[in-house]
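Below: one structure in C-alpha cells.
Missing here is one protein chain; the remaining ones are kept as they sit in the complex.
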Amino acid sequence: MNFGSDNLYGASTPVLEALIAANDGALAGYGGDAITKRVEEQFCALFERRVRVFLVATGTAANALALSACVPPWGMTICHAESHINNDECGAPEFFGHGAKLAPLPGVGGKITADAAEAYIKGLSKASFQMPVHAVSLSQVTEAGTLYTLDEIAMFGAVCREHKLSLHMDGARFANALVALNTTPAEMTWKRGVDILSFGASKNGCLAAEAIVVFDEALATELEYRRKRSGHTLSKGRLLAAQFEGYLGNDLWLNNARHANAMTKMLATGLAALPGVRLPWPAEANELFPILPKQIDAALRDAGAFYYPWQSRSLPEGVHVGADEVMIRLVTSFATKQEEVEQFIGVAKAAAI
Amino acid sequence: MNFGSDNLYGASTPVLEALIAANDGALAGYGGDAITKRVEEQFCALFERRVRVFLVATGTAANALALSACVPPWGMTICHAESHINNDECGAPEFFGHGAKLAPLPGVGGKITADAAEAYIKGLSKASFQMPVHAVSLSQVTEAGTLYTLDEIAMFGAVCREHKLSLHMDGARFANALVALNTTPAEMTWKRGVDILSFGASKNGCLAAEAIVVFDEALATELEYRRKRSGHTLSKGRLLAAQFEGYLGNDLWLNNARHANAMTKMLATGLAALPGVRLPWPAEANELFPILPKQIDAALRDAGAFYYPWQSRSLPEGVHVGADEVMIRLVTSFATKQEEVEQFIGVAKAAAI
Amino acid sequence: MNFGSDNLYGASTPVLEALIAANDGALAGYGGDAITKRVEEQFCALFERRVRVFLVATGTAANALALSACVPPWGMTICHAESHINNDECGAPEFFGHGAKLAPLPGVGGKITADAAEAYIKGLSKASFQMPVHAVSLSQVTEAGTLYTLDEIAMFGAVCREHKLSLHMDGARFANALVALNTTPAEMTWKRGVDILSFGASKNGCLAAEAIVVFDEALATELEYRRKRSGHTLSKGRLLAAQFEGYLGNDLWLNNARHANAMTKMLATGLAALPGVRLPWPAEANELFPILPKQIDAALRDAGAFYYPWQSRSLPEGVHVGADEVMIRLVTSFATKQEEVEQFIGVAKAAAI
Partner (left out) sequence: MNFGSDNLYGASTPVLEALIAANDGALAGYGGDAITKRVEEQFCALFERRVRVFLVATGTAANALALSACVPPWGMTICHAESHINNDECGAPEFFGHGAKLAPLPGVGGKITADAAEAYIKGLSKASFQMPVHAVSLSQVTEAGTLYTLDEIAMFGAVCREHKLSLHMDGARFANALVALNTTPAEMTWKRGVDILSFGASKNGCLAAEAIVVFDEALATELEYRRKRSGHTLSKGRLLAAQFEGYLGNDLWLNNARHANAMTKMLATGLAALPGVRLPWPAEANELFPILPKQIDAALRDAGAFYYPWQSRSLPEGVHVGADEVMIRLVTSFATKQEEVEQFIGVAKAAAI
C-alpha cells in the first residue's frame, strides 16, 4: 500500500524494453541520433503540427528551461502559490531565469483564475521599478490533483494574447490530465493558447524522461544553447529518446495514465463513502487529498500504508482540518495494484466509526 | 571504423543488466534509495576514505557543479585554454558559477604547468578590480589525450594549498587515466591534493552517469541544493545508481578502460610506423591526434572510417600541420573492435607512400 | 504643496557645501581617499563599535548588495509582501542574489511579526527541493510609514539567532525612524540583533548616498568584490564620502529627519480632525496614508497639491477604502515647508463636509 508518489517505481516494461533495444550500435551523439529524430516526428504527429522538442531528464529542468525562454531576467511569471515551480524546485526557475521572479497567486484547489491573473497584471506599475509579467504557468494536473478545463485554459490563452505573455503548461502529469479530460494533446495545449509545454513522462512509466514541447519555432535556437549550458544535453541521446519510444508506442502512456486515474477514482469513491472522511476537492486525476479522522490515519499507518501528510493554503472557504483530523496526499501510478487500493479502503473502513 | 568519439555506443552489457535488475519495486525518490546508498559506500571504499558523492547524468553538469562549489561568482578558475570546460560546455561553468570566470592558460599537449599557474596568480593585483583565482582545474585525461603524472598533480596540489585554492579534476576519462598510470583512485586524487573530482562513466560504458566525488565534507550541503536547483537531481535515483553498480562491479570500468587504451596504443604504433605520419604528443590514454598526409586521410574516408579533423594551438614548438597534411582525432572506447583498428591501419598503410 | 516623495529635492545645503569643499586636489581613487576613511571612522563612532562601511549611490544597490552577502543563490529572505525589496527594485535582490528568493509575508501596516517569520521557517521542508531561509529583512521605516519598536526588532534578532539567519534592516529612512523612536543607532541595530544595515541618506538630504553598514567583519572582503563587479565602486570616492561628511556633521541628518517627521505629524493631526478622513495606521515617521473622501482629494488636486494615490493589502482587518473614498500617500522631507502643510490642511478642511 504505497501511495507516496508516482516516482517510486522504475520503468514500465515497454519502456525498459525500448531502452534495451536501443542499446546496440553506434549512433550520433548529443541528440543527433535517429531515435531522437523519430521521437521528434512522433511529437509532431501527436500534436498535429510542427513542434520543436527538447528532451531532458527531469521535470525541474523542463520547467525551468521552458520558463527561461519566455521571461527575461527582469520579468515575472504568474503561477499558483502552491505550484511545483514555486515551492518544490529549489529555485530552479529563478536560477535558469537569472533572477526572473514568480508572482504567486492564491486559489482554491491549486487553481488560479484568468481573471485574477489579469487583475494582477493591471495592478502593476508600468514604470521600470516593477518587474513586468511575461508569462503565466499552469500546472495540468495541479498540485492539488485538480484540472483546468479546456475553457479555463482558453481564458488564460486569451489573457496572454492580450498582454503579450507566454503561456506555459507544467505537464508533469500531462497524460493523467489528458485522459481525464478525454481530449487530445492539441486541444489541451496550443489550440487553447499554450506556447510551451513541459511534457512529463518520468512519473507515468519512464525512468527519467521529459520533453519540452515548443509551439514557437523562434525559441528553438535559444533552447538548444540553454539546454547545453545547463548540462542537460545528454551525449548519448538514445537514453532519453528510447524511453519516449517505449512510452509513446502502443498508447502505453495513455493506458498507464488511465490505470493510475482509475486507481485514484476507486480510492476516492471508497474513502468518500466513509463517515468522517472528506475530499476538499474532486479527485480528477491520479492524486487525492482526503481529510481523515486521525484514527483512520493511525490504522492505515499500522497496516503498513505509506503516504505523506499534507498541508494546503488553498482549501475551499470554510473547509478546515480539525484537531482530530489529518489531511493526507495519496498518489497512484501505472504501477499501483488494485489489491493495494482495496486493502487500503478496507483498512480505512474498518477504522471508521 | 568509427573513431569519432567515446560516446557513440550505448551501455556496456553489465551496466545494462544492472539497470534491468534495478527496475523492479518501490524505492525512495531523489537519491534516497538503497542502490544510491550502496554506490556511495562503494565510492568510499574505492577512494579509501570518506567521500561525498553526487550522481548526475552529464559531465558538463558534474564539472560545472563542482566548480561552482569551489569558486565564488567573482572568482576565477585556472584551466588549459583548450580544456573542455573552457571550449565545449557552452558556458556551463560560467552559468553555474554565476559569472565566475575561467582563466585559460596555454600549454603544450593540452597540459598546463603548476609554475605557470603560480606565475599567473602572482601577476594579479590584490585589489578588487581583478577577480581572484579560487581554483585550478586539471583534465585527466587532457583534451589532447595526454596525462598529468602523479608528481605533476602533486605540484598543483602544493600551489593550491599555498594560495588557498581548490583543485578540481575533470575526470571525464578518469578510468583511462587510472589504468594508464597504473595507480589507484586515491593516489591520483586526494593524496596529491585534489579536492573535488568529476568522475566520468558515460564515455567508458555507461549511458549517462557521472559522479561528483567530494573530498571536503563541508561542500556537501551546498552541492545538494545546487544539484536540485539545476534540475540534476533525478526523482528515480536508481537510474544513475544502477549504472554505477554495473560499472564499478567486477572491475568493468577498469577493464573497459584498459581495452580502450590498448586499442589506441595499437593505432598509435601502427600509424607512427608509416612514412609521413607524426604524433605531436604521446598517445597516453584512449585518444590520439596524428598528423597525416592528406592522401592517407582521403583513403581512410573513402574506406568508410569516421573521425573528426582537429585543430590545436597547443602543438609543440616547431610542429606545424603542413599544407598537404591534416591533423585528426581518433578516439577508442570499450566498444572499439580490434578488427576496426587493424583495418584502419591497413588502409592507412596502403595509402602511405 | 508637493508631497510626492522624499526624493524630489536636491541636497541639503551643508551636503552641497561639503561636496564643494571636497572638490579640490588629488585623492586616491576607488574609496582609498582620506574623506572616505574619515567617514568610515564616523560610522564606527556613531554605532559605538567597529563596523565596515560600503558607500554606494542608491538604496537599491545597498539593499541588494547587503542581502547577497547574507543569502546564497538557493536561499530565501523573509520580508513583508509590500516591502520595497519585493515590489519596487525591479528584481535587484534576485539579480544580485543570483536567483535567491524573497519569501513575502503579509502583515498589517507594512509590518511582519517574528512569530509569523518563525512559523514560516518551521513550515518548510528540510529537504533540498525547498529553498531554506537565510535572512529576514525589516524595513525601518516600513513602506506604510510605521515603525518596528526596539522590542519587536529584538524578537526578530532572537529568531534569527535561533535559526542561524542574518537580520537585514532596510534603513532607507533610518534617520526618520531613529528620531521617532528617540533612540541611538546602536540600540536600533546590532544591539537588537541586526547584522547588516542599509543606511539611507539620499532621501533625507543627500543627492545620492547610501551606506551598507556591516556588523560582521567577515562579510567585508566579499562585499568589496560584490560592489566592484556590480559597478558600484565609484572611482572618485569623494563624491559619496563628502555627502556623508555634510550629512552626518552637526547633526544635520537628525535635524532633517526631525523636521520631516514633524511635518508629517502636523499633517496627520490636521487631517485626522476632519470628518470622513481616516488614518489606517499611525503616522510614525515622515509618511502618512490617509483615506479621504473623493471630494477632498479633488479639491486638493485642484489647488495644485501633488501626491500619489495608494493601494495596500495590509490595511487593518475591517478597514476598507469605500467607493467614495481614495487612499493617498503623503511624504514629507527635510525640504517640506510648514506653509505647504498648513495650506494643504486648509484646502482639505474647506472641502470636508
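Per-chain numbering from 1; labels A, B and C assigned in written order.
Assume contacts are C-beta pairs under 8 Å (C-beta built on N, C-alpha and C of every residue); 3 or more make two chains touch, one makes a residue touch a chain.
All figures in this text were calculated on a predicted structure; none of them were measured in a lab.
A.B. asks: Out of C:229, C:294 or C:349, point to the residue that touches the absent chain in the complete complex.
C.D. replies: C:229
A.B. asks: Of the residues B:98, B:163, B:294 or B:349, which one touches the chain left out of the display?
C.D. replies: B:98
A.B. asks: Which of these, C:95, C:148, C:174 or C:334, touches the one chain of the complex that we don't see?
C.D. replies: Selected residue, touching the omitted chain: C:95.
A.B. asks: Since one chain isn't shown, list which residues of chain A touch it in the complete complex.
C.D. replies: 30, 72-74, 98-99, 127-129, 131-132, 222, 224-229, 233
A.B. asks: Which residues does chain B use to touch the chain missing from this display?
C.D. replies: So the residues of chain B touching the missing chain come out as 73-74, 87-91, 94-95, 97-101, 123, 128-131, 311.
A.B. asks: For the chain that got dropped from the picture, name the residues of chain C it touches.
C.D. replies: The list for chain C reads 2, 4-5, 7-11, 16, 19-20, 22-29, 56-62, 64-65, 89-92, 95-96, 202-203, 207-208, 225, 228-236, 238-239, 335.
Quick note on the criterion: only the chains that are shown with their structure count from here on.
A.B. asks: Using mean Cα positions as chain centres, tell me which chain lies farthest from chain A.
C.D. replies: C
A.B. asks: Whole-Å distance, chain A centre to chain C centre, using C-alpha means?
C.D. replies: One centre to the other, that is 41 Å.
A.B. asks: When the C-alpha atoms of chain B and chain C are each averaged to a single point, how far apart are the two points in Å?
C.D. replies: Chain centroid spacing, chain B to chain C, equals 51 Å.
A.B. asks: Of all residues in chain C, which are in touch with two or more distinct other chains?
C.D. replies: In chain C, 73-74, 98-99, 128-129, 131 touch at least two other chains.
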